[in-house]
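In this view, the complex is presented without one of its protein chains, the others remaining in place.
Each chain gets a letter, A and B, in the order it is written, and its residues are counted from 1.
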Amino acid sequence: MANAVEKPKDSFRPSMLLYDTRYRSLTIQIVVFALFVAAAAWLIDNTVRNLSALGKDFDFGFLGVRAGYDIAQHLIPYTQNSTHAQAMLVGLLNTLLIAVMGCALATVIGVIVGVLRLSSNWLVARLMTVYVEMFRNVPVLLWILLFYTVFSEASPTPAAFRGEDGQSMLLGLFAVTNRYTAIPDVAVERGFGTLDLGLFSLNLTFAAIVVVLAASFYVRHRLKARARAVQESTGRRPSTWWKSLLIVVLPIALLLWVLGTHLLVPSLSGFNFTGGINVPNSFMALWLALSFYTGAFIAEIVRAGILAVSRGQSEAAFALGLRPRRTMSLVILPQALRVIVPPLISQFLNLTKNSSLAIAVGYLDLRGTLGGITLNQTGRELECVLLMMLIYLAISLIISGGMNVYNSRIRLKER
Amino acid sequence: MKKTLFLGSLTMAGLAASFVSAATLDDVKARGELLCGVNPGLTGFAAPDANGTWSGFDVALCRAVSAAVLGDGNKVRFVPTTGETRFTALSSGEVDLLVRNTTWTYSRDTDLGLDFAGVNYYDGQGFIVRKDLGVTSAKELEGATVCIQTGTTTELNLADYFASNGMTYTPVAVQSNAEGEQQYLAGACDTYTTDASGLAATRASLATPEDHIILPEIISKEPLGPATRSGDSQWNDIVRWTLNALIAAEEYGVTSANLDELASSSQNPEVRRLLGVEGNLGEMMGLDNDWAKRAIAVGGNYGEIFAATVGEATPIGLARGLNAQWTQGGLLYAPPFR
Partner (left out) sequence: MSDTHAQTVPFVRDTMLPQAAPPAGQAGAVRWLRENLFSGWVNTVLTLLGLLALFVLVKEMAPWFLHSVWNANTLTECRQIVADRWGPDATGACWAMIRERWPQFLFGFYPSNLYWRPVTALVLLFVALAPVLFPGVPRRLMVFSVLYPFLGFWLLWGGSIWLPVVAILGFVIGYAVWRVLQRRSPLLALLGGIVAALVWWLFLAGPVNEALTSALPLGLEMVRSDRFGGFVLSLTIGVAAISLSLPLGIMLALGRQSDMFLIKTMSVCFIEFIRGVPLITLLFTASLLLNYFLPPGTNFDIILRVIIMVTLFAAAYIAEVIRGGLAALPRGQYEAGNALGLNYFQAQRLIILPQALKISIPGIVSTFIGLFKDTTLVIFVGLLDPLKGITDAVRASTDWKGIYWEPYIFVGAIFFLFCFGMSRYSMHLERRLKRDHR
């Protein structure tokens, strides 16, 4: 580098800002940034002037005001006397609930359908193709409305389960009615009570279960790491499956036994089912519609992922003497997952965003509470919509952040 | 005004830009058209037909205002608004007038930047139930599943009513009246609650209306009225007095049929002032003296409009009830025209 070109030491001229590549990018950036700041200032100035013209202010104080409306499905305690902030939290939890459950079911459906589409069974492969094409090419709003109509029009009333000749419950545990789906509840006899944390209260029983599960899985993880270390030093892998099974199952089983856990089966009393949990149909319809819609996309992703692993890979694994199970877990799955996971996560994102269509069936999610009733009753559009966008953005960023971590971990280590 | 040149040309394209100034009347006259915010589909009150022509009780008031201001009841552009967008549409100037079965409440009048211009329909929230449920009073609805439209005052009324009577209920939120009917009919809820007028319309359209009853309790006052932007009293007056003119016309027996005859022959000074034969009432509002005559000519007086859109001869079959003239035991009472 000794003979690097000497930089010309001529004096600075203004025209260099434009023509000298050293300065040009700086100039462009400054100009664009100035334009951006100007545009932002213009927007904010307009907003301030519009607000003052309407006699409104920008104030989130309304969140502390009594909400005054009821929400059928609330995961945390909520009454009409709660505040708008609590209503928002209820809505957010409902959004997260539908998103998590939808992603889980959509994945199950997607994997099954994706595999079945590759099946040698002519009829099943055709049926699955029809399913995938039908769901992918029709707006999800239509599916939500259709599922809702199916639930309300084609299911029996709770009263139809009455008596000897009435409808019988599924497995004796579930009952699908045109109002709700009654499912069994899990109850404990000796709980640990709850801890009040101001805005919401923490259920200690639930927390204990989570802590025990997390601890078990951590210990299992250590055990596997130890086994891997042994394998790498001696070439022999100690048998771990019974230990890890014991570590995962035993503590939680013990805890549940101590708590006296049992199933509460719903039973018909009066006009309605009581005892279990009555899941409203708006939730069921939204959940199923989103899952089947997203499942169709996931099926295509899974299929593409499986097809992407060339046949030679499994043949090579067999040639090395790996058993089919190990071939699947060590050779095929890692490669297929690398293709499958990124688009899968973006489907999860889509599902989460599509859950805002809950408005169509009156399921009160974040959009229904904060962006719906609260907005309408308080008349604070600016605050409500901005807050709602920020929350959705945060959810999305967390999910895609997780995806980036995963992607960098499974990325092909290229040399 | 330079930047408006481009926007102005967009206006000519019909795409953009009405310029909201303080005086809505001037805007409407300059535009040659009244922008009226209505419900996108509420049987009897506002709904487009197969040709896209709007009709209904609320729509008739829009047409009357348009006739009073612009001289033609068809110079109205109907803007469908949802429960959530209606107030913003009004305050942002997207519509000049909101006639969307909107309940006049304290907070809406004071806090939301609206001015109500009277009441065109006195309503109240009621319940419809199946007869075989054996319920005869709303007080027996303990534990019921209730279908309810979101984004309306009915949610708050319902919560208040059940709380004050110490009863519990399960709300089933629905997005539109059509959905509420569907859910109720399918049995997804024990009772559907909304304004009594809507319930009557719903019941009338059922296959077997006699199997359903509307419970006698009316749990809230729902004075539905037209609203304008706050801070424009001239425009608010025009809407208010157009409505009053329709009501007064019925009281004095002025109909669309005998309008011209009465204008020339009536000896009643109130009628003569109303129809602009005497005095200069129109000029006081910035209109000409024939304004009320034109407003009445479009769809008739209040009674005629009622009968044609939601009255007993229509499939909806609403009785006048509270909406009868004060002389008939109702609440309609137009202040004197003088």
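Throughout what follows, contacts are C-beta pairs under 8 Å (C-beta built on N, C-alpha and C of every residue); 3 or more make two chains touch, one makes a residue touch a chain.
Values in this document were obtained by computation on a predicted structure and should not be read as measured data.
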Next item on the list: Out of B:Val28, B:Leu42, B:Ala68 or B:Leu114, point to the residue that touches the absent chain in the complete complex.
Entry: B:Leu42
Checklist line | Selected from B:Thr24, B:Ser176, B:Ser197 or B:Asn323 as touching the chain missing from the view | finding: B:Ser176
Check: If you put the missing chain back, which residues of chain B would it touch?
Finding: 2-3, 5-10, 12-21, 40-43, 47-52, 77-82, 84-85, 88-89, 92-94, 176-178, 181-182, 185, 205, 207, 315-316
Notebook entry, point to check: Taking the full complex into account, what residues of chain A touch the chain not shown?
Noted result: 18-19, 24-25, 28-29, 32-33, 36, 43, 46-47, 49-51, 53, 116, 119-124, 127, 133-134, 136-142, 145-146, 149, 153, 349, 353-354, 356-357, 359-360, 367, 371, 381-382, 385-386, 388-389, 392-393, 396-397, 400
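The criterion applied here is as follows: only the chains that are shown with their structure count from here on.
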Notebook entry, point to check: What residues of chain A sit close enough to touch chain B in their complex?
Noted result: 54-56, 68-72, 80, 149, 151-153, 157, 178-179, 270-272, 280-282, 359-364, 368, 372-373, 375-377, 379, 381
Notebook entry, point to check: What residues on chain B touch chain A, complex-wise?
Noted result: 83-84, 87-88, 91, 108, 111-113, 143, 145, 150-151, 155-156, 158-160, 163, 169-175, 179, 182-183, 186-190
